[in-house]
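In what follows, a single structure is set out as structure tokens and then discussed.
The complex appears here minus one protein chain, its other protein chains still in place.
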Amino acid sequence: MSLLTVFQSWFSPLGHFWSYAIAYFLEAVVGLILAALSLIIMIYLFRKYMARLQRRIGPNRVGKYGLLQLIADAMKLMGKEVIFPARRDDLPYRVAPLLVIFGLFAAFFIIPYGNIPYFGSLTISHSDVTVILLFAFMAIMPIGEVLAGISSKNKYSLTGAMRAVAKDISFEVPMMLSIIAVVLMSSARTANALNLQSIITSQVIPYGILEPLGIFVFFVATVARASHTPFDLGESESELVSGFSTEYTGLRFGLFYMGLFGSIFLGSLILSVFYLGGYHGPFAGSIGWVWLMVRAFILVLIFFTVWLAMPRIRIDKFMDLGWKYLLPISFINLVISGVLTLGFGW
Amino acid sequence: MDSSGWTELNIGPQHPSTHGVLRLKVKLDGEIIKDVEPVIGYLHRNAEKLCEMSYYCDNLIYFDRLDYVASMIMESGFLEAAEKVLDIEVPERAKWIRVIMSELSRIASHLVWAGAFGLDLGMLTPFFYCFIQREKILNIFTEVCGSRQQTNYMSIGGVYQDLQEETITHIWEFLKQFPEKLEEIYKLFIKNDIFFSRTKDIGYLPKDVAIDYGVTGPMLRASGVPYDVRKDEPYLTYDKVNFDVPVSQKGDVLARFVVRFEEMRQSARIVKQALEKLPDGPYFNPKGKKSLMIRVRGNGEAYSRVESSKGELGTYIVADGSVRPYRVRIRSPTFKNLSVLPVLAKDTMIADLVSISGSIDLVFGEVDR
Amino acid sequence: MEDTEDKQKTFMGKEYTLGKDGRKIIFLTKDEFLPFMKRLKESGFSHLSLITGVDRRDYIEVVYHLHSISTNEIVVIKVKTKDSRVPSVTSLWSSADWDEREQYDMMGIIFEGHPNLKRILLPEGWIGHPLRKNYDMDTPQYVNMDEDGEDYVTFDSGDGW
Amino acid sequence: MAQVTKTGELGIVTTKLDEAMKWGRSNSLWPLTFGLACCAIEMMAVQASHADVSRFGSEIFRASPRQADLMIVAGTVTKKMAPRVRRLYDEMPYPKYVIAMGACVIQGGPYARGYSVVLGVDRVIPVDVYVPGCPPTPEALQFGLITLQKKIRGETNR
Partner (left out) sequence: MANVKEVEEPKKPVPVFSMIRGMGMLGKNLLRKPVTIQYPEQMPYIPERFRFRIFLTLDSCVGCTLCEQVCPNGSIKMEHLDRENPHNKRKIYPGVNFGTCTVCRNCEEICPTHAIYLSHEFQTSRTKNSFYYSPEELSKPEHEVLK
């Protein structure tokens, strides 16, 4: 029983095709709303957490405890004048922020969130190769960033885009290798090793404990994917003004801003799904999503702390890190997990 | 080398890492900097001309705004020269108060620098901890003289108002908690691997180049020259207090960072001793006070140097017997320190340019005057 | 660094007077200026602290504050010039570069032999040298920026700020 | 200032929308990271923990003028800098607001008698709120910010 089938049963008089179509549509809407809501909560949380860490108070004037702050921000961004740089490449310039946000939300649809009472599973996609789909969607986001940087025809943006490309190449490989290790381990226990659902169900011991190196590599890669400090090489505010998003105004900039926080949230969700056991916990049948959210929440706080405590790494040092350290580590991790799977049969 | 393929990038005048209004014309080969040309003058406020146009006591407000994060030191620098020209003695208590205020000012200045340097490197949080401490110093300044930043506290022949007992206890309270908090900030930086990689062996400044370019202050000391005006030509009562001159032989950005933090510790030490030794007595010389302020006449010429938080601040005053100085010339330390930037930043990356220009401690009121 | 006795009040073969701040002031003519500066540099005055131009209305006095880091001594060198031309010392001290540019900008002193003598603080094209005593403070000059980001100076208040 | 036009025909909807827009704008003024001189340090102090301007929603200091709403001109505007200030202002998207912080920016301040200082930034760009003081204390600047918020909502009499 999942959300999809519940929706489908509501519209079953319309026939097989239409009922499923409407059900998928409704589920997409639900997913979108959830994703947007989580982003708003994330940004609010970030501001409050940052303020607290810096011994400030943070937004508290707009609404009770400043809860309406983000709505005010969104309204302002909507009402802003939209400036297009004169020498832009029109199509990529317009498409870039949409790509970022599309990749983000599409990835949100794939995560298995666990069950809620009555509606059942919140999972929206029912493919058998969700791991591949997930990383395919996630790979769209950097394309948006690079397009944005190149199409604005600004030297800062261009440099930012170049850095973003270099960064993406150097962390993507170790990230994928560490995921392969997870898939390897789960393949010993389940038939659908490429399905996120079955990866979670196969985690009797969370893979994070079995693969400490893997979770480390994946953590670093997630920080790099979200591109916040220490790896915000594409944006790097004190060096390249705003990097690839320098020329963007209003809502388009808002999309980039949401993309940043969204990918932190997405990253922590994926991390908890792959390594920390996803929605496992007491009463997982009914409140599984709560456990997932708790894990993600703690991870998000860790990400924020990293963001606030670290200086920005230099681009060549980052490439060093990616190729000289993370890649060998992830290979070692792969070997270890292979030994664990075959040798001990864990 | 072939310069045709180089990208020209204009950094500034408005740029988050230039600490004001510096413009850097940078020639880039990819990410590697091939040539830097600093363009200054975006904050040229003709302070020297205005000093010639106003009374001696009014000159102070222009000196306040030279190095606006350490205005007390600037004032003492001007008064060192002006009191020689005007033949006005400073009572002992005023000298000690000046020492206390200068050192507090130095701490405040270095704290601003540390916070801004963190922001340059992308560290968001130390900035706030630095400013919490700075706020405490500024509260002391407000108690002492009524203004936070541009204090105009010292006056010719002494100080403007006496130090109250209450303020002294507040300074003690500040000093009691300061070293611990400073260590915390220091560790936040220094215990970080990435910070290390961003600063170590970056922007190496050899000793002879530093002297040749007239670099002074923490930058020179980080290159291994123990030159500190407070020791070499003690002014005020610096000869009566014990403190060390921090020196590092490394000459890179990290060395400058460490030297500045050590200086803050030494400054706290000086303030402690000065508070203990603070004598009773008059806090100003009646010759320079009140309605006489606009009637003091100077003659002759004097050059004074003081150790500001950025380096050696020289003030050269030529008087002609009138109530206004004939010529005031300011040797601003940052002006000289900045001139070495093209040497430091050659063949580094953009990210290094940011950390190097951050380590110079630029304050544009002083560079452009 | 004193190679002669102090009581004769000479310093490196030149007579000096003591300033109000107790520093030795040496007056030089333009001919003996460069060689003497070279000797000073060789004898340890490695830090050129300050170059000042003082407009004495009928002549300009260029004042050099030289500092020796090893002996911690400051010597004041003064050169008088009527046609506001002084030999440049950039070949001896690199720090003279910006200082001389600034003095050119502010006082209009032309340093002969300076590699890059142009205005440093004020925009290129500014009329007059502000720290001269005869600088006209009543005529405001305005600055505007052309398309390439370079400044130009106008007297028309409608064109610039 | 605002781009929303009041036709009066659509009645309550437009008015409500306008009100909501004003509310959003006034509560989310993102300043431009733009420090010129002395006042910039006090502007940083406003950002810092003791005065914490983020309470008013002005937390995010944007480095790019394209994303900023509020320009706090903090520090002396010289004649050489004035064209750049103008360009930065032009690069900001509407609706944009300007706070003139400090005596130098208002009327030239201590440098008013000099030759290279613009006597008031309102000769270069339109200014919404003037905050006197040299430099204004962080609280004075916050008061200026509140005044600006009130001005956007059309409440102030100052």
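The letters A, B, C and D name the chains in turn, as written, and every chain counts its residues from 1.
In this text, contacts are C-beta pairs under 8 Å (C-beta built on N, C-alpha and C of every residue); 3 or more make two chains touch, one makes a residue touch a chain.
The structure presented is a predicted model; accordingly, all values stated were derived computationally and were not measured.
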item: Visible chains in contact with the missing one; value: A, B, D
item: Among D:V77, D:I106 or D:I125, the residue in touch with the chain that has been omitted; value: D:I106
item: Sole contact to the chain not displayed, among B:K34, B:K207 or B:K231; value: B:K231
item: Residue touching the undisplayed chain, where the options are A:L68, A:M310 or A:L334; value: A:M310
item: Absent-chain contact - pick from D:E19, D:D90 or D:E139; value: D:E139
item: Where the unshown chain meets chain B, residue by residue; value: 54-55, 57-58, 60-62, 125, 129, 132, 135, 139, 142-147, 150, 152, 155, 160-161, 184, 187-188, 190-194, 196, 200, 226, 231-232, 242-250, 254-255, 258-259, 262, 266, 290-291, 293-294
item: Residues in chain D touching the chain absent from view; value: 49-52, 55, 100, 103, 106-113, 120, 122, 127-134, 136-140, 142-144, 146-147, 151, 156-158
item: Chain A residues touching the omitted chain (full complex); value: 51-57, 60, 216, 305-306, 308-310
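Here is the rule we go by: only the chains that are shown with their structure count from here on.
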item: Approximate Å spacing (C-alpha centroids) for the pair chain B, chain D; value: 29
item: Chain centre separation (chain C, chain D; CA means) in Å; value: 41
item: Shared interface positions of chain D, touching two or more other chains; value: 49, 63, 80, 84, 113, 115-116
item: For chain B, residues that touch 2 or more chains besides their own; value: 15-16, 41, 44, 46, 49, 128, 132
item: Interfacial residue positions of chain A with respect to chain B in the complex; value: 50, 53-56, 155-156, 159, 162-163, 229-230, 232, 236-241, 307-317
item: Chain D to chain B touching residues, read off their complex; value: 32-38, 40-42, 44-45, 48-50, 63, 65, 75-76, 78, 80-81, 84, 88, 104, 110-111, 113-117, 134-135, 137
item: Interface residues, chain A side, partner chain D - complex; value: 47, 51, 54-62, 66, 68-69, 71-76, 78-83, 237-238, 241-242, 245-250, 253
